[in-house]
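To start, I am sharing the structure in question, which I have written as structure tokens.
Missing here is one protein chain; the remaining ones are kept as they sit in the complex.
Going in written order, the chains are labelled A and B, and every chain counts its residues from 1.
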Amino acid sequence: MTIVQNTPLVGTSLERLEDERFLSGRGQYVADVRKAGMLHAAILRSSVAHGRIVRIGLDAARALPGIHAIVTAADIPQPIPRIPLRLVPLPEFAPYHQPVIASAKVRYVGEPIAVVVADSRALAEDAIDLIEIEIDNLPPIGDRDVDASGSFLFEETGTNIALRYHTASGDPDGAFATADYTRRETFQIQRHTAAPMETRGLMAQWDESGPTLKLYGAAKVPYFNRRALAAMMNLPETSLELIEVDVGGGFGVRGEFYPEDYLIPFAARLVGKPVSWIEDRREHLMATNHSRDVGATVEIACTKDGTITGLRGEVFGDMGAYIRTNGGVVPTAAGMFLQGPYRIANVDITVLALMTNKTPVGTYRGPGRFEANFFRERLLDMAAADLGIDPAEFRRINLIREDELPYSIGKRAPHLPDAVYDTGDYHAAFERCLTEIDWTGKAAVQGRLIDGRYHGVGIASFVESGGAGPKETSRFVLEKDGMVTIAVGSSMLGQGLETTFSQIASDALNIPVSAFRIDHGSTARLADGLGSYHGRSIIVGGSAVLDGAEKFRTAVIEAAANLLGRPNAELRFENGAVVSDAGASISLSQIAASRRPDDGLLSVDGIFLVNKPTYSYGTHAAYVAVDPDTGRVEVLDYVAVEDVGRAINPMIVSGQAIGALVQGLGGVFLDHLIYDEQCQLLTASFADYLMPTATDFPSLRSVALELRLSPTNPLGAKSAGEGGMVPVAAAVGNAVGAALQSCGAQPRTLPLSPSKVWSLIHEPAATAP
Amino acid sequence: MSRKIDITLTVNGAAYAHAADTRSTLVDFLRDDLKLTGTHIGCEHGVCGACTVLVDGEAVRSCLMLAPQADGASIVTVEGLGAANGELGALQRAFRKHHALQCGFCTPGILTTAHALLTQEPDADADRIRDVLSGNICRCTGYVTIVQAILEARDAYRRPADAGTSR
Partner (left out) sequence: MKLPDLDYIRPGTLQETIDLLVAYEGEAKLVAGGQSLMPMLAFRLLAPKILIDISRLPGLNAIDIGPDGVRLGALTTWRDIERHAALKTAHPLLAAAIAHVAHYQIRNRGTVGGSLAHSDPASEFPALVTTCDADVVVHGAGGERVVKGSEFVLGAMTTSLEPDEMITGIRFPAWPAARRWGFEEFARRRGDFAMAAAVVFYDLDAGGRAADPHIGIIGEPERAVRLAAVEDLLTGRVIDRDVIAEARAIGEQAAQTSDDIHTPAKYRKALIGTMIERALMTAAGLELRPVAA
């Protein structure tokens, strides 16, 4: 490799390297993986929310031509494996782990009861229609008062409250007892979910001779899933290869360990042929993790001049019927981020995890943060109004100043150490946002009826963590042709990591991006990898790439030293070649070609260890107009300002911010998983589950700041994928509240659907949470 | 009962004679029978637009059309949108330039929709583009960059020789 890469690529908006295959229809997603003799699976799911299985009649289904196997709990080795927790593995959650298939009881609509393997998906669905299922209904648990009826999802625990913990800092009782002003409010964020455009899917291929299993369709956390599946199947991890092909979006829900991640490999092993299961959209909406569905009662204490002296909150998360791999994150993070970027000395937070007969929850982009920011920022606006203080001024008084950083908010969750905000200029980001939205100028329209619509501007600030440790790994391999393959433990779900990792490696080694191939395709490549979540891929994964690049340079020089017969100290890696002070030179291709067959390929392992998260922060502002007759809210302008530390690729950072923003606006106005009193899901199609389309939110802006580098990683990066999402409900809620101030309307619950907003205006008494 | 019936059609300029199952949708036929997996299935009930292809020049949801209904039709899928030299066409290049795709799953349906639109209305403005795109769901981008990319590609469609497929 002799081409010189002179200008640094990190910090430039390089066009994405992965785009060509997506644009030409050559992406390979899991439904595109075909093997000879491959069969197709479909899953019979419970149509009852809570009940005892009395009988499963399979005769008619089995008699159908083209059916190879029908698997029920009776076929699975006992005890039926249960899905382990990946995050927040609290002992309190132990009784609530999900079994991979329902046996005695069903606990939500969508729970797997049987797997049919057939020549085609259509035939498998035909067979499912013929399975006779008898279930004795039990009273479903659906609302917040989970223990009121005496019906329990897990009788042995005698409660539907899986977890309750309490954290405090300072003297909250004292602060509230002596406060000039207090206000207490209850808020609720509706159940909704990520709904990536590609549903989940798996293709399992069992080879009895190994025995080995290849499982296509892995995403997000393949190495964790390999570990979990190996344990469930009683196989060594090395017998399993989880393969990540292109993934059509994740946003938290895709790639976690679900029942099918066991059932489809089990079925493939049973029938001895490759088995493909592609989740359809109806199943997706009832089987893939739901999220949000967190409420809170929050109370604020202030002095008359607007200094916040105390914050108390009780946060309750509806977990659905089981605690899934990362479900515990949702309510615990809501408790964690309730305080936000404000100086509050006295804080008291209780968190409850409630079990209900609904689809289990997991994380969705900005888990807990979207909710917590809404609760707090709405309460801040109400308090500011009560105190007669401008909402911006109220925040200025209380936002943590840079000279107060690092700022510890203390221990806010039983499974985490003290949270310490690291670096930043919260005020600078805040003021930038106010300037962008023209806060001062907009005072003229605030709350006014203009051409039949109420106008309002709202602001909201946030701080959020990213870059979870403890580590990530990479492996640099010099291929025979001189190309450098970089195997990474990070996963790719559309974030453009093939590009950004190549940018990082390119700068580190000063060779062009075309010299690299980013390999995230298989768990066979590395011993371990932690994957992609919590805004960690650039921060931790990118730092592992950087470490690998440095080690690669050393190893290449070492190899060249032997070949050139010069000491290491005389050699430099320049322009894709190792050169000596004396003028000798050997290219990567030549080094690769000179390897003896026994030596194998030159390879080095990179690793990055970190035990602290990064804290990104920022402020959003929304300008809305509300039609009082229809309840329609139009977002006239929206500005998202976030300090991302360092943007590896500003174009991608902007894409993440705007994309997250529109998802957030969906969560504010549209996305809603609705259940009836029987815990039947009423929104199991895209005709009923509504998401933003191109006409909904055309006027959006994002500003990515690089004010303060993160101290946790050599790139200085903070997470950039979630900041566009986390304060959206807060900012819009405040804007709608400001617009409707003359009606006394206060958004406390989402979604702000037209009917909800209309009710806020026309029947305010009916809209308490 | 379903059965196989013979159909003929052209896809991206190539002629096919193939037996289609009477209960097969066009998208399943393209993906499973013709192995053209560039067209994606996002919902299978006609809402998300991921499966959009051109049938006789019109953008159509291929999950809402039976394969036998395509007998005799001329179809263009994302695989047929490239320039004649095998490189990306102007619309595709504009998508890459403007970061109008992230995970790429909805992209084929959006490209085919935009291609149909600009072929018929090369002067479509941003409002018209958003109006037409409202039948395609993208969960990654927030649509802003998609609209920018399509606006930029209009020039190439005003001079059809550069627009990519002429097949």
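Simple rule for what comes next: contacts are C-beta pairs under 8 Å (C-beta built on N, C-alpha and C of every residue); 3 or more make two chains touch, one makes a residue touch a chain.
As the structure is a prediction and not an experimental result, all values here were calculated from the model.
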{"item": "Contact partner of the left-out chain, one of A:Leu670, A:Ala704, A:Ala717 or A:Ala730", "value": "A:Leu670"}
{"item": "Touching the absent chain when the full complex is considered, from A:Ile189, A:Leu588, A:Leu690 or A:Ala729", "value": "A:Leu690"}
{"item": "Residue, one of A:Gly452, A:Gly565 or A:Gly583, that touches the chain absent here", "value": "A:Gly452"}
{"item": "Residue of A:Asp75, A:Glu92, A:Glu125 or A:Glu402 touching the missing chain in the full complex", "value": "A:Glu125"}
{"item": "In subunit B, positions touching the absent partner", "value": "1-3, 5, 22-25, 28, 44-46, 49, 52, 58-61, 63-66, 68-69, 71, 113, 116-117, 131-132, 134-135"}
{"item": "Interface with the undisplayed chain - residues on subunit A", "value": "120-122, 125-126, 129, 280-282, 448-452, 629-632, 670, 674, 682-683, 685, 687-688, 690, 692-693, 695-696, 753-755, 758-759, 762-763"}
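Definition applied: only the chains that are shown with their structure count from here on.
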{"item": "Partner subunit B, residues of subunit A touching it in the complex", "value": "13, 15-16, 18-29, 31-32, 34, 122, 194-199, 246-251, 278, 280-281, 493-496, 651-652, 654-655, 658-663, 685-687, 691-695, 697-698, 700"}
{"item": "Complex contacts: residues of subunit B adjacent to subunit A", "value": "2, 21, 23, 31, 35-45, 47-48, 50, 77-79, 81-82, 88, 92, 95-97, 99, 101-108, 111, 126, 129-131, 133-147"}
